[in-house]
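Omission of a single protein chain aside, the complex is shown with its protein chains in their original locations.
We just call them A and B in the order they show up, numbering each chain from 1.
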Amino acid sequence: MKSRIFKQDHLLGIEDLSVGDIELILETAESFVEISTRDIKKVPALKGKTVVNLFFEDSTRTRSSFEIAAKRLSADLINFNATRSSLTKGESLKDTVLTLEAMNPHIIVLRHSASGTAKYLTTFARSSIINAGDGFHEHPTQALLDALTIKQKFNTLRNLKISIVGDILHSRVARSNILLHQKLGNNIALIGPPSLVPDEFREMGTKIYYNLREGIKGSDVVMMLRVQKERGARNYFPSIREYRKFFEINRETFAHAKKKAILMHPGPLNRDVEIETSLADSDKSVILQQVTNGIAVRMAVLYLLKGEIDEVVA
Amino acid sequence: MKSRIFKQDHLLGIEDLSVGDIELILETAESFVEISTRDIKKVPALKGKTVVNLFFEDSTRTRSSFEIAAKRLSADLINFNATRSSLTKGESLKDTVLTLEAMNPHIIVLRHSASGTAKYLTTFARSSIINAGDGFHEHPTQALLDALTIKQKFNTLRNLKISIVGDILHSRVARSNILLHQKLGNNIALIGPPSLVPDEFREMGTKIYYNLREGIKGSDVVMMLRVQKERGARNYFPSIREYRKFFEINRETFAHAKKKAILMHPGPLNRDVEIETSLADSDKSVILQQVTNGIAVRMAVLYLLKGEIDEVVA
Partner (left out) sequence: MKSRIFKQDHLLGIEDLSVGDIELILETAESFVEISTRDIKKVPALKGKTVVNLFFEDSTRTRSSFEIAAKRLSADLINFNATRSSLTKGESLKDTVLTLEAMNPHIIVLRHSASGTAKYLTTFARSSIINAGDGFHEHPTQALLDALTIKQKFNTLRNLKISIVGDILHSRVARSNILLHQKLGNNIALIGPPSLVPDEFREMGTKIYYNLREGIKGSDVVMMLRVQKERGARNYFPSIREYRKFFEINRETFAHAKKKAILMHPGPLNRDVEIETSLADSDKSVILQQVTNGIAVRMAVLYLLKGEIDEVVA
C-alpha cells in the first residue's frame, strides 16, 4: 500500500474528485480485490472504528456490500434503520444525524431519496460522509466499481467509448459515470428516448443518440440502466413493450458495439425488458464482476477515509 | 477435535447424509456444547469468513441461532433481509443469489417457503448452502439438534422408539427426523389425524397411528409438532378444540410412553393446544435443551463446512 494520501474528508460524488483521487481509489481497490475473492484473513485497518449504514431507501445489495466491506476491514458496522427510526416520530433529518453523530461514528454511509442530502450532512457533521446514492444526483461508489471493472478488462481507462443506455434523466448511476469518464477523457454516448435523455446533457460534453444501434456503434463498454418501474419511469415512454422494442440490449443490438465490448448493468436486472437474458448470462456480461468489485471499491473508500496508514494492508 | 473430514459441500437435508456424517456432526457439536453454556472465549475457527442469513420467511429464533453460532466461531454474519430486498423490485431468486455470491460469502443459510430451493441454489452457487428449512421438505439442523438432545438423554441413538405427533404432512421437521431415525435404525411412529398423516408415509418404513395413546405406547421420545395455524393447518381438522381433544400431549396421554420418556417440541409452542402447559414445563420436557443444542449443532455444521482443520477447537 503506497502512502499517497487521499485528500478528501468525504465521498460525496465523482464531481469532487480529481483524476489522482480516482486513480488512488482504484489502485487501493485493486489491492483489496485479491483479499475479497480468497479465503481471507481479516484486515485490521479499521479495527475499533464505527461505520453506520444510514439508509432512507431500502437497498439490500448496496447496504450489504458496505456491511461486508466494513467488516472485512474489522470495523464495527451499525445498520441504523432510518425508515423505522425517530423520523417516524417527526424528527428532522438534521436532528437524526446530529444524534447519530453524538455517538461518535467515524463514517456515515448515507442513502437518501433527495439529491444533495449527502452534501447537506457535511455542513454540520464531523464524521466522514459517503454518498451511497442521493436522489437523481450521484452514486459515486457505483461509478468507481464500474471503472475498476472496465480497467480490469481493458487494462486502461483511457481512449474508450462508453455508451450508457436508458433512463439517463433519473439515474444517479449515469450521472456519476458521465462525470468520471469525462474526467478521464473517454468518449461518452448517451442513448435512450428523448424524454429520458434531455438535450441539456450535451452541455456535459456527451453525444446523444435516440437510436440504440447507431449510438452503440464502436463502443468498448455498454452500460445498461435499469427501467425503474417502481419510480414511475413508465410515465416517460408508452409501454414496456415499446421500450423493449427500441432499447433492449440483445445479441443483435449488442453486435453493433466493438467485438471485444463488455456489457454492464448496476442491477437489479429487469430481464427481457432492458436486457435480454441470454446476453446477460453470456461471457460478454461483467455484471457479477461489478458486484464483486463493489466490495473492493467500498473497502478502498472506507480505508482511504479512515484507515490507519501505518497498518499496512498488503 | 478429530481430523475426520466432512465430505459434504452443503447441508441440504438429512437425506444426503451418511450415518458417519450424522455421527461426525453430533460429535463435533458435543465439543461445542460446553463452550456454548459457559463464559466463553471466542473460537477463531471461522475468522475472516462471511456467513449470510438469507431468510425468505421470518424466523427470528432460527436466524438468531445461526447468527449466534456464526459469531461464536468468529465469522462475520450478514443478515440479508430478503423480504425487503431487490426481490420486491422483481428480481428473480437466482439473480438475488448470484448477486450475493458475487460478494464472495463462504456460507449461505437459506430459508424459503418452496421445497427444493436449497438444492436449486447448489446448481449455480459456489458457496456452501445450509438449508434452514425449505417448504415442506427438510430442516436438517432441527433434526440434528433433536438427535443431539436424544443422545444426551439416552446416551445412545440406537434401538429407540421415536413418536412424532401432529401435522406430519406439512412438517419439514418431521420429514428430517423420519429420515434421520430411519438411517440410525430407530422405530418411528407417526401419530395424527388421517388428513395429516397420509398412508404414503408407511412406505418410508414408519408405523402410523390415528390414536395418540396407542401410538405413544412404549415410546422413548415423543416429538410434538406445532399446529401451524398461520399456514392454514386448520383446514385439515374440524377445530382446535377437536384437535386438542384427540392429540394434545398432557400428563395423562404422556403416561402411555415409557417411564423415562422425554418430550420434545421444535417451538414455538401453542400451549394448551398441542401441548399442555404443565407438561411442557415439567422435567419430562427437553424443549429448552433443544434450543441450547441448536447453537452447538449449527456451530458444528458451519465449522465442518468451512472451518480450518488446523485451527483446533478443543
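We take it that a contact is a pair of C-beta atoms (placed from the backbone, for glycine too) under 8 Å apart; a residue touches a chain by one contact, two chains touch by 3 or more.
Everything quoted here is computed from the prediction, not taken from an experiment.
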{"item": "Selected residue (touches chain absent from view) among A:Asn81, A:Ser113, A:Asn159 or A:Thr277", "value": "A:Asn81"}
{"item": "Contact set of subunit B toward the excluded chain (per top definition)", "value": "36-37, 39-42, 58, 60-61, 64-65, 67-68, 71-72, 229-230, 267-271, 288-292, 294-295"}
{"item": "Residues in subunit A touching the chain absent from view", "value": "47-50, 76, 78, 80-82, 84-86, 88-92, 95-96, 98-106"}
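Definition applied: only the chains that are shown with their structure count from here on.
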{"item": "Length of the line joining the C-alpha centres of subunit A and subunit B, rounded to whole Å", "value": "40"}
